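Here the complex is missing one protein chain, while the rest keep their positions.
Going by the order they are written in, the chains are A and B; count residues from 1 in each one.
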Amino acid sequence: MSEAQIVTLTTDFGLSDHFVGTMKGVILRINPGAQFVDICHQLNSYDILGAGLTLALSYPYFPDGTVHLAIVDPGVGSSRRAIVARTSRFLFVAPDNGLLSFVYEREPDVEVREITAERYFLKPVSQTFHGRDIFAPVAGWLSKGVAVEEFGEQITNYYRLDIPRPRRIGARQVQGVVLKWDHFGNLITNLAPQVIPELFSKPVPEFRLTIQGQVVTRLYSSYSSGAAGEVFSILGSSGYLEVCMNRASAAVTLQAAPGAEFTLTLG
Amino acid sequence: MSEAQIVTLTTDFGLSDHFVGTMKGVILRINPGAQFVDICHQLNSYDILGAGLTLALSYPYFPDGTVHLAIVDPGVGSSRRAIVARTSRFLFVAPDNGLLSFVYEREPDVEVREITAERYFLKPVSQTFHGRDIFAPVAGWLSKGVAVEEFGEQITNYYRLDIPRPRRIGARQVQGVVLKWDHFGNLITNLAPQVIPELFSKPVPEFRLTIQGQVVTRLYSSYSSGAAGEVFSILGSSGYLEVCMNRASAAVTLQAAPGAEFTLTLG
Partner (left out) sequence: MSEAQIVTLTTDFGLSDHFVGTMKGVILRINPGAQFVDICHQLNSYDILGAGLTLALSYPYFPDGTVHLAIVDPGVGSSRRAIVARTSRFLFVAPDNGLLSFVYEREPDVEVREITAERYFLKPVSQTFHGRDIFAPVAGWLSKGVAVEEFGEQITNYYRLDIPRPRRIGARQVQGVVLKWDHFGNLITNLAPQVIPELFSKPVPEFRLTIQGQVVTRLYSSYSSGAAGEVFSILGSSGYLEVCMNRASAAVTLQAAPGAEFTLTLG
């Protein structure tokens, strides 16, 4: 791996407390050369799947050797394990609650270890803020070059969440769900082009996407192609089909949230 | 220019998604020495003028050579151009939608180029996130020292927004508008001292400022000079007259938003 000492942070800790800053202080005491990038701290509280997706949309864009620290941890202080995962390009530090499920899915060579080496922890370890006392110190030492083997034994029974998959129903129909909405109210679905490549051919075929009682029949190539009040679809930067509006929130207009189902029929 | 490798970021992307973090990852892969400063990411969605003002209130305070990346981009994926602008001290990267209008107004020597050099883009370029695929890479290469000439040809027909100006009505009266409110509910108007220097002489002359049906007759030199519930004015750090309250929100109290008009009469 390269010499990058970048540590990214992805949490549901919000920005109205000292939590994130304190973790960075802990890391800097261990590695004064660490450089931080906040991916997101305003994740929905306890939403492990949404957090995992947010991380997945971002982590590949970082330099080799980046340490990705991710914490959405409703089980803090319980028997849930802490893990470090290594892929060909990155290191991840997280609770073992499925937060890295998208990483497991996308990275063929992932190696996961349970963090047990208490010598790296900040003592005394609190019951409620392992971000400060366990995860940040481990990320700090990793960013400084301590080998993953130092932190604990490899495990294979790490926890995976079920990532919702679109279902192909016959030749011309798929069912899927909304995975997340973004700041602009765009609804990011779980439908990637490879599931239904015909939809993304030119010219765009006729189709009907039904969600929350609304029928969407347009696939545009920019948000600004949409007329005022029109709900349409677009192939988003996430690699997934999005349901969206031009300068308005599809999430609000359709009253749709993560988990909302849709059906798409060609022709 | 100096050796600064600072990249500032000003967007309406919010802080509940991966967008800002991902852009920083892209930049760090290009220039590991880049240092980031977030100016603001909670700009009102699609509010190009407000974003331009926020940037204008901040950019002059940075070291020479700073790259200012600004993105409020409702036209992403359409035919709107991407631009890089150079002034004597700074570089700016933005969509060509008027976001840099305050820069054009304040910097006599600005040179603007259309970004066309696709070799610097992240491929494939998405339809919806040019921040990641075009603007961040260009900012990264600029911060690393690539010359602006590399990115495209100079243009002179770049897009300018009309910045609302105060109007002098006769000898003793001006009309103006609120440009923005701040986090504390202070209303920042477009009235600068040079428009009506008499107002800012000592002792403060008698005046009446009428806004949203409220009459303001006091110009104080600190927020804490205001009595409880009193609406007053102050010469703000922005260089503009502000309408404000002591430990309360003038914006909420007056139900005033950007665009609200006021009249100020001396004597």
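Please note the rule applied: a contact is a pair of C-beta atoms (placed from the backbone, for glycine too) under 8 Å apart; a residue touches a chain by one contact, two chains touch by 3 or more.
Bear in mind the structure is a predicted one, so any value in this text is a computation, not a measurement.
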{"item": "Contacting the left-out chain in the complete assembly, out of B:Q42, B:Q175, B:Q214 or B:T263", "value": "B:Q42"}
{"item": "Contact footprint on subunit B, counting only the chain that is left out", "value": "4, 6, 8, 10, 15, 35, 37-43, 54-55, 57-59, 61-63, 66, 182-184, 221-225, 234-237, 242, 246-247"}
{"item": "Positions on subunit A where the hidden chain makes contact", "value": "13-22, 24-26, 28-29, 32, 36, 45-46, 74-78, 126-129, 132-133"}
